[in-house]
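Here is the structure we will look at.
Only a single protein chain was left out; the remaining protein chains are all shown in position.
A and B label the chains in the order they appear, each numbered from 1.
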Amino acid sequence: MSEPSVANLCARTESKSSRVSPELRILLEDVHLSFGGRPVYSKLSCGFPRGKISVLMGGSGSGKSTLLRLVAGLVRPDSGRILVADEDVTELSERELYRVRERIGMLFQHGALLDSMTIFDNVALPLREHTELSERDIAAEVSRRLTAVGLPDTEALMPRQLSGGMLRRAALARAIISDPEIVLCDEPFSGLDPLNVRRIERLLVELNERLGITLVITSHHIPSSLRMADLITFLVEGEAISGTPAELRVSTDKRVREFLDAERDDEPARPGAPT
Amino acid sequence: MRLAAIETLGFRTVTFVTHLGRIAAFVGSIFVHSVRPPWRVRRLVGEVFDIGVLSLAIVCLSGATVGAVLGLQGYTTLSRFGAANSLGAVVGLSLVRELGPVLTALLVTGRAGSAMAAEIASMLTTEQLDGLRMMSIDPVDFVVKPKALAMLISMPMLNALFICFALFGGYVVGVKLLGVDGGTYITSMENAITWEDDVAGTLLKSFIFGALVGVIATYRGYTATPTSAGVSAATTGTVVVASVTILLFDYVITALWGV
Partner (left out) sequence: MQPSATRDLIVGLFVAAGLAAIGYLSIQVGGLSYKGPGGLRLYATFDEIGGLKTRAPVEIAGVTVGQVVTIGLDPSMRARVTIDVDPSLKLPTDTSAGIRTSGLLGDQFIELEPGAEDQTLTSGEEIAMTESALSIERLIGKFVHDSGVESK
């Protein structure tokens, strides 16, 4: 059986050929999910390639964050298969999921750092829990990672003392400290000023280029998505439409167009006013 | 129309039993994590501080006050029968058998139980519990277990401290203010209270109450709705449910203990 490719699996793709690698690290097949009677996805199928940056886009409530949670095993679908690093997470027990999660790091929208512990203790936690490293080695690792995300002197601070952007970067340091092969980022750019957006964008691209980490990012920040993504997947009306940025930019799909065009700055906010 | 009422009753009963089942599973999970490493001693010590040490002020103050009131009320009633010399016994027995464990448990529920529920519920709301799961750390093991165990350990000690402060409060009022002989007060108290009948019972009660509050508070926090209203509901629900459960169990234990 040949490796499943993006072109075969996604509901619709913009072109028959895709320049992304055919090897998929994360794969969703025929996923159904509904919350309280309302369907979120029905027969959703899509995949994210190994070692590439995939961006999930869609309007609010389209289920982007939920898809990340499905991949992480935090939410179970009503039916369907979800393959993450060759394991079907829908079939695993909570115990077994902990094992798979050792290879996944997740960056939550608001960091999700433990607010009763210092930044140092937060970032050190995965190492303290799962490795036998000495305190000195741990301190060196933590320091290295915090410096890499641009937060060298924050170790003694508490999460509430950091701004939104700093909090996200600290959470990123925590997410990557165990050297995962997949990193899931939930809305890493939301609520940030343009400078911080660029900062985080650069950090994520660096992670991907230097360490080959498979990144799946949800975002509705179009410019950075078009800049950094190898593959963009649009979630509209429970369906997934995937393609490279180049392909999507010239897409004729009405829903995709509507989303992309909302970002254009040649239309005035007030009709009739000069641009 | 009557059918609808029966349906509701049936639904409510099923929900209640399901709830009980979930709580049982939750308790089982806490127990399993408690008897296996990692022991999380640092976190346990931190929780004993938050639950035990920070409750000292209210427990000791209330204890002294309750003891003083008992001394006053007891003296007024006993002196009518010329039995003021039994004040120590009356104050001591009431405290050790009932007022100590029950009042301590209610006070600690209000102070520490509600705080526990609120903290866990807000960790749920801010995705901190999911964050732990993504680091392959079980939130029950990391967050719930230390809190529940700390409550179990702290309750009997807070109870004993409450009783001691209350006995002292009764002494101050009875002896210093109302003129009961100090030696008589202490002797009648020591004679009336025995380990087998009274002190063992108070320790057992406070131990059970500690377990109840520990489970109820952490469960309500853990299963709260992840919104601000949900955090608030978890907090108030904890105080209400735990208080009622404590009083109910107090009756059951008292009846079974044969006291």
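General remarks:
Going forward, a contact is a pair of C-beta atoms (placed from the backbone, for glycine too) under 8 Å apart; a residue touches a chain by one contact, two chains touch by 3 or more.
Predicted model, so just to flag it, every value in this text is computed and none were measured.
The residue from B:135, B:189 or B:234 that touches the chain not shown here is B:189. From the options B:148, B:175 or B:203, the residue with contact to the unseen chain in the full assembly is B:203. Within the full complex, the residue among B:30, B:160, B:175 or B:246 touching the omitted chain is B:160. Interface note: of B:9, B:45, B:177 or B:248, the residue touching the hidden chain in the full complex is B:45.
Seen from subunit B, the chain kept out of the figure touches residues 42, 45-46, 48-50, 52-53, 56, 92, 96, 153-154, 156-158, 160-161, 163-164, 167, 189-191, 193-195, 198-200, 202-203.
The working rule: only the chains that are shown with their structure count from here on.
For the pair subunit A and subunit B, the distance between mean C-alpha positions equals 44 Å.
Against subunit B, the residues of subunit A that register as touching in their complex are 69, 72, 74, 94, 97-99, 101-102, 104-106, 108-110, 112-115, 125-126, 129-130, 174-175, 178.
Listed in rising order, the residues of subunit B touching subunit A in the complex are 38, 123, 126-128, 130-138.
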